[in-house]
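Okay, structure first, notes after.
In this view, the complex is presented without one of its protein chains, the others remaining in place.
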């Protein structure tokens, strides 16, 4: 992206920190709280430049990052914040070529992050029952050229997902505990599940429902982001910050052939149960199969 | 990754939360604190399965996520933590096809995250002066099949980076303020700079040096990650957590043709200076160029 | 406390941060991980001095603060941490002369903080059903000379508290929601209630039970304390911290003559209900009593 072309997304930053996200179009103007800017001032020139409104108010023109896009996309209602979206991408092992399901689509903020992580060869299957939300998400994705990475689906996930053997699945819905069996059916063995909910009651419901659904290695966490005032000689944190966005729950799909129904490190009752079961299984296996005890050719770590 | 093949990385999770990262190799054994596991028990079968040591101790075999890889890679000294690496990827707008410089390579933890974000078409140029660190990073990247996405460079960055017009650049070195001019020279106009340092004194040095180096939109922040105990009926945060990993500073390269030397929203002295300069420039421009005032064909918000 | 006298509590601080709390007694020795110290080295001399073990290992002898006492008292099980105890003292408006009930006593850590806040003229009524806990608490309070400020009570609080019209009441028990009516009966109109619980489920139970029990102005909060490494040139937070101690809930006893059963700012359903009720009451009152509309003699703030 050396110079701005028609259709490019541009972030405009005012001196008072207000931000505008536009799509460059010859002849257009963007109206700000400090006057208007001509898109033609941007087109054909590099980003990182200061341009001024007709009132001589300066704006810095920048390439919007995925972080900016999630923050600024046209939206409605609660969204997954960039800091949480970032963590989800690494926790769910998303990279080029991966196939991931998302429900619901919402305004498409997380969808953008998922699509950029798995493109060009991967695929995002994004489910949403509310039609007007899907329309908004489609518009947002179209502006960013991401529609060929994302399949927008309108179905009700209570009846299951169309895909199977997907690498990862994110539930960003009000009652995620209702869809755990469907999620397990869609995931590959060892696949990654991520759940985003705002209240602790929802986390409790998820944790109460997960055992017996074929998931293990459950992690619950929250992330905070504290901004600092970027002033060398009076360095200190900002005065106010976001206190809460949501709680993140992660788990792994157990393989269908696995004996365990639930696997939470530290759950002592489980440990006892599992040990008995596994000890029995291991002994039964030993009786039939001697290869386990064959002398190894080498060792690792 | 339907079934485990030779060369695949596998994460082994014990009931007491201890984790092992291995590369599957026929005939090998991995020795744990609970006995040994045969790699052959993993090969040719799906992940998400429980396998047992010769002492009947169960381990859950999983695909390691990028998050796990950063946490568990063979390493030395301080590393960029996964939560910070995740934020860096979104803030620096990294996705498939991007070109990014990293200095220093260290043990390659952040390099893995960068490589997985920009692959298959992008490129990571990673600089490191300490030879033994580079050797370790090369080994880590080779095990993950990422060496064709990463160029490991041994040069001293004080003399500048070999690349130009890169999309983004991360400084994870002790004195990042010494390399800001070199970073600016390597970045495209509007390119993304990220800096990771552990102490507030280093943040102050960076902020004191940035003005005049051609960067703007400076953000300083810290992220915390609080684990919760994943137990439905006694839901509560964990007892202890990491109190600090480092401070993140982000900035954007201003275009070479831009009049501004520094752009920090809220910096009042700058605002006055910029307004005067821009007002003069804008008026001069108006005298020569009437197209700015041309009636727009449409508007964009 | 100019010089150390027999019976004084002394805090001994080792160079590796290990701390010992002792009661000075002529002829005694304290055995540390670095050798032993003679109490006679402390007696009759000021605090703030370095003394050494027979192995030449230095210890700094200090007056223990209330903060230190809560941290170091002989104890068992979970305790209210100093940061939370500190907040409770200010939130419950405790100062010399106040009467406060505490249940349960536990090891007496919070009791010490309460007693020091209300002494010499106030009184702490501390309830505990477990006899061995009360014995330990009595020993702790005796060492600190606080037994004449505290009444240790053994009764079961389910049958109510003996005191009435107390200024404040703290519940540090497993199921505080079972004792809200008893708490209301013991508190004066407008009295202060504080509740400490470790899990979110307990907070939810408390919040579900409070309406209708005669409390208002409900506040729920948590406090964190992040230590920093006290090194000027490499200033940064410590590596690890306590992630969680407990959740604090505060409320005020509504006066018995008040029409309202519940008062939570922002609770919209309540607001509607209250407005209707109050509007009716106010109109009825107006009909009988014209003094409300009398011109005021002056105004305040």
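Per-chain residue numbering starts at 1, and chain names A, B and C are given in the order in which the chains are listed.
As a convention for this text, a residue touches a chain if its C-beta (ideal position, glycine included) is under 8 Å from a C-beta of that chain, and two chains touch if they have at least 3 such contacts.
Note that this is a predicted model, so its numbers are computed, not measured.
A.B. asks: Can you list the shown chains that the hidden chain touches?
C.D. replies: Looking at the complete complex, the unshown chain comes into contact with A, B, C.
A.B. asks: Specify the residue from the set A:44, A:145 or A:201 that touches the hidden chain.
C.D. replies: A:201
A.B. asks: Suppose we count only contacts with the excluded chain; which residues of chain B make the list?
C.D. replies: 200-201, 204
A.B. asks: Could you please point out the chain C residues that touch the chain left off the display?
C.D. replies: Chain C touches the missing chain through residues 1-2, 13-17, 20, 22-23, 25-31, 38-41, 45-50, 52, 54, 56-58, 60-67, 70, 82-83, 85-87, 89-93, 95-97, 113, 116-117, 119-121, 165, 188-192, 200, 203-205, 207-208, 216-233, 235, 247, 249, 252-260, 263-267, 270-271, 274-275, 278-279, 281-283, 291-294, 296-301.
A.B. asks: Residues of chain A in contact with the chain that isn't shown?
C.D. replies: Touch with the absent chain occurs at residues 198-201, 226-227, 233-244.
The rule is short, and it goes like this: only the chains that are shown with their structure count from here on.
A.B. asks: From the centre of chain A, which other chain's Cα mean sits the farthest off?
C.D. replies: The chain lying farthest from chain A is C.
A.B. asks: More than half overlap in residue numbers between the two sides of the chain B-chain C interface, or less? Answer same or different.
C.D. replies: Copies use mostly the same positions to touch.
A.B. asks: What whole-number Å value describes the gap between the mean CA coordinates of chain A and chain C?
C.D. replies: Spacing between the chain centres: roughly 42 Å.
A.B. asks: Rounded to a whole Å, what is the gap between the Cα centroids of chain B and chain C?
C.D. replies: From the centre of chain B to the centre of chain C is 44 Å.
A.B. asks: Indicate the residues of chain A shared as contacts by at least two other chains.
C.D. replies: Answer for chain A, listing residues that touch two or more other chains: 200, 204.
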